[in-house]
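A quick write-up on the structure given underneath.
Only a single protein chain was left out; the remaining protein chains are all shown in position.
Going by the order they are written in, the chains are A and B; count residues from 1 in each one.
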Amino acid sequence: MTMLEITDITKDYGASRALHPVSLSVAKGEFVTILGPSGCGKSSLLRIVMGISQQSGGEIRLAGQRIDMLPPERRDIAMVFQSYALFPHMTVEQNLRFGLRMKKVVKAEQQRRIAHALDICTLAGLTGRMPRQLSGGQQQRVALARAIVMQPNLLLFDEPLSNLDAKLRDTLRHELVALHRRIGATSLYVTHDQAEAMAMSDRIVVMNAGRVVEIGTPLELYRAPKQAFTAGFLGQTNLLAITASGRTGQLPWGQPVDLATETSGPAQVSVRPESIGIRACDQASGAPATVAGVSFMGASALYTVAVGDTVLKVSQAGGDALIEPGRTVALTFPERLPVLEDRGREDREIEDQGRKDRLRTPEVA
Amino acid sequence: MPARLRDRRLLLPLLLAPGVGYLLLFFGGPLASALIGSLRAEDGSFTLAWYAHIVTRPSMLRGLGTSIYYGVAPVVVSLLVSVPLSLAIRRHFVGRKLFSGLYKLPLAVPGIIVGLMIIVLFERGGFIDRAVAPLGFALPKLVRDDWGVGVILASVWKQIPFMTLIITSAFAAIPEDIRFAGRTLGASRLATFFLVEVPLAMPGITAAVLLTFIGSMGSYAIPDIVGPPTARPLSVLMVNEFNQGRFPQVFAMGMVLSAFAVAVLVAYYALTSRIGDAHGRGDAT
Partner (left out) sequence: MTALAETTPSQATRRRTFTREDRLPVAVGLYVFLFLAIALPLGLMSLWSIADGWPPPHVLPQSYTTERWAGVLGDSGLLRAAINSIVIAIVVTVATALIALPTAWAMARFPFRLKRAVEIFILAPIIIPGIVVAVGIGQVFLALGLAYSVAGVILVQIVGTLPLMIRLMTAALETIPDDLLHAARSLGAGTADIIRHIVLPLAVPGLLAGGLMSFVGSFEEFDKSFIVGAPVVETLPIKLYMYLDPYSMQLPLASIVSFLLLLPALVVFVIAGRVLRDDLMAAGMGKI
């Protein structure tokens, strides 16, 4: 059953368009992440869903009802803010009770829900504290508990983990997933962190430059991205131009590869660094591939390999015997390489924009 | 490291000396001498007679009452104007920048001129009286009237910018997300304002209220110019006595006025620290 249905939402600021018609849906109990670089419009979309910003066009349905004309307090949506937005003049318990009081929930029920939320967010014993007396992680959990007690139709998350340090972020990410499994709340989660999106989501909505680029499960988007932007934003990849005929393509240096779909003419494939096989050999068949650089990452080694004019990233697991720079290597490519969809020039510009954004986003590496 | 520490220990008093020293010399000293003066009879012996005068003479008692009235009444009116004004200024409107510069102009206008303005506008036969006369209205006595309406108007005019400035900043310091959080938790715009924004802006609002209260309670020029001759606040009575050379009496009145201002502040500190304690108690549970 569809809980949230966003249809052709647009947002214009004066003459410039921040959101091109965006459509997506979230099923009941599903955890959907909107992933994209800074300025891709994901926060604008979230604010429109929440009701603190007004869309220029399109409609939003929640549990079958149109909500896009309602003020935020009547939408039955609870939000976890990036800044937590806890009320600094209220104790933890008062923070949790605030929404229930506003919704005029009866006292006994208030008590029950607060106790439950405190329990599942492991906040027991902190009820009398003021927000400023809590650590960042505790504040985050209070913000979450405050949203959960409302038992809303939809939970919104606006990069809730981005203000925490890396270790705590990892812990809370797991807690959040476990919690979602337990209460089964329909959730829409916004982040620019691809690792976060992959680890938590049932489905990911990749956005860039005010458009939805691609929607799919983390596995689909990683293994078989349809768009170059997706391939590059989720993890690392090599984007290679090929000349295809049928299920066979030819790499720029003439090496043949096996394609997942029948294609003809020039096209583009995405090859993950870890899917390329690499081994040192004295006499390469075909084009000579040379190791240009290597960095040891612990669990794996990352090579940059030059083949003709092309530079490839190749990752090798284990890596107990590093291949030294300068050595000639043989590369093997996986079968059924995903062919990226060809798009118009406009989209390619967007993609360039996305790539520039990606350079500014350190988490992607 | 020890050398630097010693440096610091020496540096601090050296840095504090000019400001604190000046105030000790030209503020603390005279105040102390006034305090001593207020406790001395003509022959130099200790006496509380000057204070007794204040409590026993009806004119003095009324002066104290009037001082408090001139402190409280304008602040109440100013607050009723300043809060809505702060909220309006927070919104985006055409010419907002210009407005937030212009509304502060009264900060630069001396109390005496404000008194003159009130006379020009509200005196019987003044501008408003003349303007409404053709409509068949007559302005009631608003300047030097028994209720001190003129004084209140003048004080309010002078207080509003200061209060609005402080209150606007207090509201501006509340993060936007906190407001949105209130809304998404089911509170209407109005409920969010009263349950979330006002409590958070309260320290700024109380500071503005106390400072303006104390300021207008002790002001001399405005009540002297537009206040009624029948009820004079302590500050005006003081200057009269001063001009007649009755210094000990003047000092005693000054001490009472100051004590009242300080008492208000101490009460405020006591009250806020108790609220702080309440937060503290919350820690244990």
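Going forward, a contact is a pair of C-beta atoms (placed from the backbone, for glycine too) under 8 Å apart; a residue touches a chain by one contact, two chains touch by 3 or more.
Not measured: the values here are computed from a predicted model.
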(message) Please identify which residue in A:2, A:25, A:82 or A:275 touches the non-displayed chain.
(response) A:82
(request) Consider the whole complex, including the chain that is not shown, and state which of B:94, B:190 or B:270 touches that chain. (result) B:94
(request) Spell out the interface residues on subunit B facing the chain that's missing from view. (result) 8, 11-12, 14-20, 22-23, 26-31, 33-34, 37, 85, 88-89, 91-96, 99-113, 115-117, 119-121, 125, 127, 129-131, 133, 144, 157, 160, 162, 165-166, 168-170, 172, 176, 204, 207-208, 210-211, 214-215, 217-221, 225, 235, 238-239, 242, 247, 250-251, 254-255, 257-258, 261-262, 265, 268
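To be clear about the criterion, only the chains that are shown with their structure count from here on.
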(request) Show which residues of subunit B lie in contact with subunit A when the two form their complex. (result) 175, 177-178, 180-189, 191, 195-196, 199-200, 279, 281-285
(message) Per the contact definition, I'd like the list of subunit A residues that touch subunit B in the complex.
(response) 50-52, 71-75, 77-79, 81-83, 85-89, 91, 98-99, 102-103, 127-130, 133, 146, 150
